[in-house]
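Here the complex is missing one protein chain, while the rest keep their positions.
Just so it is clear, A, B and C label the chains in written order, and each chain counts residues from 1 on its own.
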Amino acid sequence: MTKGLRAAGITISFGGIDVVAGVDIKLRSGEIHALVGENGAGKSSLAKAIAGVYRPRLGSLELNGVGVKFRNPREALDAGVALIHQEPITFPDLSVAENIFAGHHLRCGPFVRWSATLARSRELLESLGVALDPASPVAGLSVAARQQVELASALSHDATVWIFDETTAPLTPKEVAELFTVMRRLRDQGCALLIVTHHLQEVFAIADRITVLRDGKKVAEKTVAESNEDEIVRLMVGRELSLERHEAREAGEELLVTRGLCGPGFRDIDLTVRCGEIVGLAGLVGAGRTELARALFGITRPTAGRMLLEGQEVQVASPRTALRLGISLVPEDRLHEGLLLPQSIAVNSTLAYLARLCNGGWLHQKNIHAETNKYAARFRLACRNTDQAVSELSGGNQQKVVLAKWLMTQPKLLILDEPTRGVDVGAKSEVHRIIRELAQEGMAVLMISSDLPEVLHLSDRIAVMREGRIVAQLNGAEATEEQIMFAATGQQGAALG
Amino acid sequence: MGKREGIAFGFLVLLSGVAGLKEPRLFQPQSIESVLLWMPLITVVAMGQLLVILTGGIDLSIGSILGFSGIGVGLVLKANPHLPLPIVFLAGLAIGLALGAFNAAVIVWGKISPLIVTIGTLAAFRGLTFILSKGDQIDSSMIPDSLTVLAHSGITIAHVTLSWLLILALTIALITFATLGFTTFGRNVFALGSNADAARLRGISSGSVQFAVYAICGALAGLAGVMYASRFGFVNPGSAGSSFELTVIAAVAIGGTKLTGGSGSVLGVLLGCLLLSCINVFLSLLGIDANYQMLTYGLVILIAILTDAAARRGKA
Amino acid sequence: MKDRPIVPAVLLVIGTILASRLSPHFLDIHYLLDTSTLYAETGLMALAMTFVIISGNIDLSVGSNLVLTACLSAKLLAAGWGIPSVVVAACLMGTCFGAINGWLVAKLKLPSFLVTLGTMAIYRGIAQAMLGPASVKLPKAFTGLDQLLWFKIPVPFLIFLFATLVTGLILHRTVFGRWVFSIGTSERASTYSGLPVDRTKIIVFALSGLMCGIGALLIDSRLGVARHDLARGIELDVITVVVVGGAAITGGKGSTLGTVLALFLVMLVRTAMGVANVKAEYQLTVIGGLLILAVLAGNLGQLFNRRSAARR
Partner (left out) sequence: GKGSTETASSPEASGSPAATGEKVKVVFIPKNTGNPYFTQVAKGFESSAASLGIDFNTQAPATGDATSQLEVIKNQVQGGANVIVISANSPDALNEALDQAKEKGVEVITVDSDLTGNESHRDAAVLPTDFSKIGPAQLELLAKTMNYEGEFAILSATTDAPNQNAWIEGMKTAMKNPTYAKMKLVEIVYGDDEPQKSSTEAEGLLTKHPNLRGILSPTSVGLAATAQVLENSGLYPGGPKATGRPGIVLTGLSTPNQMKKAVAKGVVASFQLWDPADMGTIAAYLGAKKMKVKPGDTFEIPGKGKFTVGEKNVIYAGSLLTFDKTNIDKYDF
């Protein structure tokens, strides 16, 4: 009898299509197992099937040698199987502490033990290195913070099988390092861990074993020792990827200039973005990058300072004004800010561009579909057709829809907030290629990313934020991860875990 | 007391102050009793409605449940005039519970939006009330004094009588407060209303929580039916509880409850009930021309909403 | 948009067959068309309410807006205004009262339920304060529109059909309609997409008001008098129709066709029972039960489908 969880022949179907087909996977105690694959390969679906969220059409689960069937997430949790979802799923109206314990309150009879709840929450958050007040409300927290609340919630269970679905995606290296410490501790305690991620260097940094999914089927299972990144990428995408190197571009006119811009979450921002330039904005979670992007896009108002666009002073009162001025923002929180989940791909991707796509105010279905199909093809969107609801897409494919929506508007200044969160390597290189192309055509790009290799890879210039200020501006071609992390944390030696 | 409750309270004090300037008799025990007599019915039903709205639902059928229970209990009393009071109240509670459970069953098992279900039962229960009563009303002679006496006797503090009905209502409010704040069921109610998907993933059985809130809401409306008989001494199958739903929802909403669910408080709703009671009693005491009363009522409600919004903005 | 309102359509057919069995007087096209004039205002307001509900809002003040506009128009006519100018004025007034709701909802970020609960009392309150117990008689030239036939079809019904066509096209075939759906699906995402969220909301409420204005003219003409206590409780009928027509009260879902079919369904059930001498108490019970059954029938299919597929 092996300790751990064994899934055999798992098949999951939606509307008659098998999105996961006959996958076997074995999560051994004391081992970290990585699950990789392209967007839409079926990773999240498999994870959900294991954790009782979906009921697989076929297949069986065995926990510590005993056959089990989970009818809902509750039963899985009770059996010791915990899943941290790809998108943080939280209760905005409730406090952090309650978010952690909702569904399994610490109780005494029917009553909630509030003081114990607060104390336990504080412990959990500290163990993750998160400085959040357990009594504060969750509404208004960033995606990363909510991700950590969800993580704390999972950790409050005595689970023996842990599934982390792209938990590192919104996190910066410092938080990732802390998360890895937690994972290693769990592994050493004899838990079985499954991590889903698109960052292969993370896989090789922490995992013991790798399973590769492609189109819902398992194509390989390898130990880390006997494999390498290139091989895994090849297995995932089924083709060779050419990773282009960064090449210096000639920057044009100054497009965006801010002088002493202050607002909620950021202060004294002096930033310049030129036409044809990609400026990376790095920093830790909570450094205020998203807040800055929001202010530039007119969601919030700066409280002081000036903002110039093509030399003209502008007041961006609303996203609508921003759009008219030629500024677009790909927001960080795609579920709430980027997408109309129940609506179709076509509706979503053309939403911001619709008025220009359909002259005279009448919907022009032909134009809408032509434009959507163009981008769907360009991004290799995995979908049945463009009338499919966005809610049915995998996380990465949803991100592609959001990107398509904003690229359609052909902005002068494109602000990207975590543009490749949850996007697979293949699509990511595609996105990078597109961003570079756009810059080549003269677009100014301001890119917020917690993915340092991405920042280094793409940026002509890198601005680093810490506690709401820009603390360093580095040359993209010469900067290193260490330099960025040093500026972001203000201390030496902070680096990838 | 949270910020929003504070604002609601402030508004209430201001309103009473302004009205009191015009009519000093407003602060006489008699006037205060008048306000306090307005409270019990609306408070009891509002507590049920609060639970429902916190889960993100709504129950429009409460007025009809109130009427049905009033008639039902009246018929029981007509047959057995000497029934002990606790049984009378339990009967009302049980009738309401049954109707509420019907709502709940259709909403949970039929997976139909609560709005549609309760618009339907709003009509259907009223129709059943007429059928049950055969079109006759429950006259005062069928309601024993022991029941009506509860509406005007109770504990007297400083010449103001807190009627037994009010005490019952406040007790129910207190129980609701404790349930919402300190029990896992109460917290699940908030969780469900805040994010139903998340609640499901956290293993909270949304079906049983929903079932419970609609059943409880019905039960409390049923109890209010008995209180109605006690307060007014007669029950008409057509008018008992008719249009009550809007008054109750207004009280819940004015009390700062988020109508999409997940946020709200018992204290806030109590203040909402008190505010509505005050407005109604003041309208009469200030002798406002009957033709201007509805306009005044609407304006006061709108001002209350605007005050709340302005205060929230100031905070943000 | 994709889900067609099949259930109301099927029920409509079944209902018609049953109704014609229930009473021999029912299946009389002149009578049905004549009865439709009673529902013209409800129908017009439901068409606009479809927009309001799809945009994630609600308008409880429609009945009061209708009454206030009806009283004001009657006053204007009594004051000697010409009919064309009163028609224009009524549309403007209704639109304006609706826009006030929209402005409060959009600009002050107040929940529409509360705002329109307030204006529901205020608008009717103004009418009552203005007229008191009196009623305003309308000149003979203005009354009887419901008896006026055009190719045997009563004019109010024609107006309703025309409004259906116009609002249906706007909702389902224009960019503006798409915005209404988007805002109802996710206001936040719509804001981030640069949609004119506030303006759209104000227009939606103004449209609701415009329909009240037109309805006001119809009810004035039909009754020949205007009073403050007309059309009480009509808002619930309007909302019922829209919701039975498949609109989701949480926004983002609904259709003009659904609303129209649901209106016919409600009309059919009420009329059939009325003409078959079903007592009011049974009518209430049956209508309430049917409402639930209608939606339940629609859900059954879905429930069945869901069972056979993988569960979320």
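By our rule, a residue touches a chain if its C-beta (ideal position, glycine included) is under 8 Å from a C-beta of that chain, and two chains touch if they have at least 3 such contacts.
As the structure is a computational prediction, the values presented were derived from the model and not from experiment.
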item	value
Touch partners, limited to displayed chains, of the chain removed from view	B, C
Selected residue (touches chain absent from view) among B:69, B:113 or B:236	B:236
Where the unshown chain meets chain C, residue by residue	23, 25-26, 28, 31, 34-35, 38, 132-135, 137, 143-144, 146-147, 222-225, 227-233, 270-271, 274-277, 279-281, 283-284
In chain B, positions touching the absent partner	23, 25, 28, 30-31, 33-34, 37-38, 41, 126-127, 129-130, 133, 135-137, 139-141, 148, 151-152, 228, 231-234, 236-240, 242, 280-281, 284-285, 287, 290-291
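As a convention for this text, only the chains that are shown with their structure count from here on.
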item	value
Result of counting contacting C-beta pairs for B-C and A-B, higher pair	B-C
Between chain B and chain A, distance of the C-alpha-averaged centres to the nearest whole Å	45
Residues of chain C whose C-beta touches two or more other chains	none
Residues of chain B whose C-beta touches two or more other chains	none
Chain B-facing residues of chain A, complex	53, 72-75, 77, 85, 89-94, 98, 102-105, 107, 110-112, 114, 153
Touching residues (chain side chain B, partner chain A) in the complex	182-188, 190-191, 193-195, 197-205, 258, 262-263
Chain B contact footprint on chain C (complex, rising order)	60, 108-111, 113-115, 117-126, 128-129, 132-133, 233, 236, 239-240, 243-244, 248-250, 280-292, 295-296, 299, 302-303
